[in-house]
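A single protein chain has been omitted; all remaining protein chains appear in their positions.
Now for subunit A:
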Amino acid sequence: MNKIVSLTNVTKSFQHKTAVNDVSFTIGKGEVVAILGPNGAGKTTTISMILGLLKPTAGEVQLFDHQPHEKQVREKIGTMLQEVSVMPGLKVREILELIRSYYPKPLPIQQLIELTGLTEQDMKTMAEKLSGGQKRRLSFALALAGNPELIIFDEPTVGMDITSRNRFWETIHHLAEQGKTIIFSTHYLQEADDAAGRILLFKDGAIVADGTPSQIKARISKQSVSFIVDPELPLEKLFLHSEIDDIYRKNNRVYIQSSNTDRVLELLFQEKIGARDIQIERGKLEEAFEQLTSGAKEAI
């Protein structure tokens, strides 16, 4: 009964393309989940469907075992969208008061100020006169206004400076400790790694990996052995060994990917291919992430 979000075979097609293709996952109470992926992977579309802003073409989205647009669901969620929203003609304090009145158990204004770093000066400013950073803080406060159980952020740190970013993640950490369920999307692996307990890795509208940050890292950052070899020499026979996941050339070096680099070294000598300047490389995480999400690389 602690299933907060569940997507079952959800697909969303627009006129020209399928943005999300047959995605299924469930998120339990208290989880902090990052929806990770490059631009155009379907992150925002997925979040919009969770929020009930878009209807899936096929499949079902449920929040707290109900439809996303039901009032009792809305009372339990808070959200910060990519596009910052302000209500023209009202001061920050008035907007917060208004939005708080929509919820049965809102957070006190004072607590919202403390959590989001809004200043007394911000509170008196008209919404349309806010700077980008102030608008972000207001959006964050609006997301928390109803004391939500489930908080959803779409690319929350875009446009934040380092200080606000740190402060934001600190607050998220604090909220997670209170048992809130948090979903956020990002295209930074680092951010997902630091803040989330679970990563859903999206690529081309589908989930390509689902696990803890360390599981994901282990999956995407493969170790490899690199060396220089006569370019004329065929390397096909290396493919016959099942331990080798992939072979590719980059900057005049040959890279052999495998989880067992010791075995690769053994093979190199066994096959006598004349490899020089051999190095064992622990794949850089960001690089591996880019490789995984940016399509096929040059094969030999």
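Here, contacts are C-beta pairs under 8 Å (C-beta built on N, C-alpha and C of every residue); 3 or more make two chains touch, one makes a residue touch a chain; residues count from 1.
Following the convention adopted for this analysis, contacts and distances are computed from a predicted model.
Undergrad: Name the absent chain as its UniProt record does, using one of the following: "Response regulator rcp1", "ABC transporter permease", "Gluconate 2-dehydrogenase subunit 3" or "3-oxoacyl-[acyl-carrier-protein] synthase 2".
TA: Per the UniProt record, that chain is "ABC transporter permease".
Undergrad: Please identify which residue in A:Val10, A:Ala34, A:Met49 or A:Leu81 touches the non-displayed chain.
TA: Answer from the full complex: A:Leu81 touches the omitted chain.
Undergrad: For the chain left off this view, which of A:Ile4, A:Ala19, A:Leu36 or A:Leu51 is in contact with it?
TA: If we include the chain that is not displayed, A:Leu51 is the one touching it.
Undergrad: Just checking the interface: what residues of subunit A touch the absent partner chain?
TA: Looking at subunit A, the ones touching the missing chain are residues 51-53, 71, 74-75, 77, 79, 81, 83-90, 94, 97-99, 101-103, 128, 142, 146.
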